[in-house]
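Structure in structure tokens, see below.
For this depiction, one protein chain was excluded, whereas all remaining protein chains were kept in their positions.
Per-chain numbering from 1; labels A and B assigned in written order.
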Amino acid sequence: MTRRSYRPAAMAGLTRLVHEGRIDRRAFLARAAALGVSLSASDLMFRTYRAGAQDQSENPITVTVGGTPIAAMEPDLTDATPGGALRFGRAVDSDNLDPVTNDGNVNIWYFMSIYDQLVRVAPDGISLVPGLAESWEMSDDGLTYTFHLRPNVLFSDGTPMTSADVLYSWVRAANDPEEHWTFTLTALKRDADGQVEGISTPDEQTVVVELAQPWSPFLSDVAMFNMSVISEAFAAGNEERLTQECMGTGPFALGEWQKGEYLRLVKNANYWEEGLPLLDEVVVSVVPDDNARILQLQGGEIDGMKDVPSSRVPELSQDPNLKVYQFPSTETRYITLNTRNAPLDDPFARRALQYATDRQTLVDVVLFGVGVPATSFMPKGALYWNDTLEPYTYDVARAQEELAQSATPEGFDLELKILGGSADDETLATALKDMWSQIGVNVTITPTEGSVLNEDYNSQNFQAMTNYWTNDIIDPDELVAYAVLPDSSEAFQTGWNNEEAQQLARDGAAEPDPAKRKEIYFRIQEIYHEESPMLALYYKPYVDVTTTRVHNFGHPPTGQYDWKTTWIDAG
Amino acid sequence: MNRAQFIARRLVQMLPVLFGVTLIVFALLQLIPGDPATTMLGLQARPESIAALRQELGLDRPLWEQYLRYMGNLARFDLGDSLKFRVSVSSLLGERLAVSLALIVYATLLTVALALPLGIVSALRKDGLIDQITRVVLMTTLVMPAFLVGIIFLTYLSVRWRLFPVAGYGEGWREHLHHLFLPALTIALGIVPILVRALRTSILDAMASDYVRTARAKGLREQAVVSAHVLRNALIPTVTLLGLSVGYLLGGTVIVENVFSLPGAGKLLVEAIAARDYPLVQSTTLVFAMLVILVNLATDTVYTFLDPRVRL
Partner (left out) sequence: MTSVDVRGASTAAMPANEPPSALPTLAGASPPARVIRWRERNLVVGAVLIAALVIVAIFAPLIAPYGPLDTDYTARLHPPSPAHPFGTDNLGRDIFSRVVHGARIDLQVGIFSLLLPFFIGCAIGCLAGYYGGRIDNVTMRVAEIIQAFPFLILIIAIVAVLGTGLTSVYIAVALVAWVSYARLLRGEILVAKNQEYVEAARALGGSDGRVIGRHLLPNVITSALVFACTDVVLYIVLVTSLSYLGLAAQPPSPEWGAMITEGRTFMATAWWISLFPGLAVVVTGIAFSVFGDGLADALRVRKR
């Protein structure tokens, strides 16, 4: 392994060419070598992410103002006016800003503006680019990774970031078996007690990681939020404070968090990318009611919002003062079923629900056409997404056949928990109640406040609930491990326990050959499809709305907001 | 008995009520079907966390001890911690209570500003056009749910015609007045009809009374009669009704703060309920009851100034 200088932007461009299918393996390797990436590392990147390219060109970002599509991004920042605050509204408050212990997008999508990782996902969502690491190498056996840190990076409090902070953050992320996300780090070398022992720091700028087994998704995992670099001086010995406070190297720092009201992100004056971020601050306020949030946007009280009820998209798209964005996403919407108890412990009952669900109607009625019916629990077009599954078509007769073979042939009562205040969830639940009543399934809808719903989910206190997923990394391992393995998430909290799928999930992460991995992940999706511990309903783009004052609003497919280059017209 | 003694006696009379109020608020937690800690954390929560919460809330102690502890904390003005927000309830309530109080005062002023002229005109021009229109319109607003009125105001006055802001309460008193106008009006519309009716009756009665007749007979001009005697008589039912309405006004803030997204105590109550944060529900309810008791005391005091006939 030799160390050479590495040009991140060029590498990002190169990986994009791969994803767009415009460059073959040999050309890629040659060019990567010219850029200073070791052969094995670039080969791995190529092999791992080549297949992720499919379909992305079909899902461009669309932005509409007053009914007219406009260009999504303004890559040229010469017109940008730095300064000012972006006021952004959302339905549910964050509850824990600790990258390691938090458990959802209400946190991740925001603290990712505060923390950096060594490697990060490019804005296109399908390639990896250097973050706090300028370059890295992988040993030929695939068991040792060496990362070279970017020099002169400061935390937002002005203290320097060194390899010690990386060591501290990574060991913490990997060691606590109680936490939700350690499953992505199972390949790290560990001692007899399960404690991580393979991470070392030869000098202030270098981090070396030893794995216990080859692990294809490793670089992807390094880019994941739980591997965020946290200031050791700030947190060590007082980790509890990380749920409420942050100290990272990202473009923004945590200003103030008024629970239930707003989260204020302020510009990190020490940020390492020259001239960024453009905004002075981002104020993320909590407005649970969809309608009130839209009213605030239309009334100019906020500049942008997420959680846009689909029913309002057509109307908002016609408003000349608003930009309506549809970002390609990895968002998949589900009904999560608790398979521990009757009647949903019976796959026949679960398949009956599959056939009794008219997905196209749901897309029309709930999403107002903004989305497509789901065929797999994995996001459409993602790496190793199985496009050969036969979709569950709406078929009441077949649903009744399945139900007849279940333990509850006459139907059953079902409590469906939904997010209180969400118009989309209300409509979805009402439509499902109507559809499922055809086969004698009597649904009771229980709207539940966001944080309680989250608690109910984590304590498996539900029979069925609305749910969704977005990929945080490019590799399918994150979702597959989360949805299949019993270890930390109990298979998406469904309690589903399928040994074949579990073995395949473990094999898939260890398998270096992309063709074999594809086979493995296709098979997992088949089993999942057949067993149906969750009902995958539809794939949905991220819909955000801002006023026309806002420019370069960023929402990559992995979900976390990218407000680094966002700016807002003065006045 | 002088005024100070009167107030002192009222204060003493309040003590058993205050005691009873704390008892009811304390009992709220006992009303939860099943184990409160389990309800708060969910059925399948880890037994350790449930045990920890039971201990934190003191649920593992005998009832009388729980109550004594609760009273002890109250005596030190300690309302406990919120489970959801993980901070002390008093720190949560402080600023939010100010918003609710501002809203209530504003609503009261609007009520008077609307009801006084309407009530007087309705009485003086009894069965005239204004009286008839007022009667029909107020009957409608009386039975309209406040949240519907609020939603209509928001949709048309704020969004469609952009006359008012849609949320928040602004900075500085000018903005406060502007931001809180629609919410205050929404609350006011619930009591204006009652006050107008009361005023109208009371003025009609006063005009029919002996001393107005005497005044007229003495040759005083109609206007002088109205302003001197009738208005004075009209003020008494106004103060009474407003005093009586404080419970209604506080209830109104719960609805209106949610419709207009105002960060007040009423919105906090609903958030606490949604988050199953029962200690916060208890404390908010207690504070609301305390406010009612205080306002009643204040009304009684004002009354002694307004009407010398009030028996002290």
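In the analysis below, a contact is a pair of C-beta atoms (placed from the backbone, for glycine too) under 8 Å apart; a residue touches a chain by one contact, two chains touch by 3 or more.
None of the values given here were measured: they were computed from a predicted structure.
Undergrad: Could you tell me which of B:Leu74, B:Ala98, B:Leu124 or B:Leu204 touches the chain that is not displayed?
TA: B:Leu204
Undergrad: Can you tell me which of B:Arg86, B:Arg160 or B:Arg213 touches the chain that was removed from the display?
TA: Reading the full complex, the residue touching the unseen chain is B:Arg160.
Undergrad: Looking at the full complex, which residue from B:Pro33, B:Pro62, B:Gly172 or B:Gly219 touches the chain that isn't shown here?
TA: B:Pro33
Undergrad: For a quick check of understanding: of B:Ser82, B:Thr108, B:Ser245 or B:Ser261, which residue touches the chain that isn't displayed?
TA: Touching the chain that is not displayed is residue B:Ser245.
Undergrad: Out of A:Ile61, A:Leu276, A:Val365 or A:Val396, which is the one that touches the chain we can't see?
TA: A:Val365
Undergrad: On subunit B, what residues meet the omitted chain?
TA: Residues of subunit B in contact with the hidden chain: 10, 16-17, 20-21, 23-24, 28-29, 31-33, 126-127, 135, 139-140, 142-149, 151-152, 155, 159-160, 190-191, 194, 197-198, 200-202, 204-205, 208, 240-241, 244-248, 250-252, 254-255, 258, 269-270, 273-274, 278, 281-282, 285, 288-289, 292-293, 296, 300, 303, 310.
Undergrad: For subunit A, which positions touch the chain that isn't shown here?
TA: Considering the whole complex, subunit A reaches the absent chain at 290-291, 309, 311-312, 315, 361, 364-365, 420-421, 423, 426-427, 429-431, 433-434, 444-447.
The working rule: only the chains that are shown with their structure count from here on.
Undergrad: For subunit A and subunit B, let me know how many angstrom lie between their CA-based centres, rounded off.
TA: 45
Undergrad: What does subunit A use to touch subunit B in their complex?
TA: Residues 259-261, 287, 289, 291-292, 295-296, 298-299, 301, 420, 448-449, 451-452, 455-456, 459-461.
Undergrad: Taking the complex as given, what residues does subunit B use to touch subunit A?
TA: Going by the criterion above, the answer is residues 41-46, 84-87, 151, 154-155, 158-159, 162, 165-168, 258-261, 263, 268, 271, 274-276.
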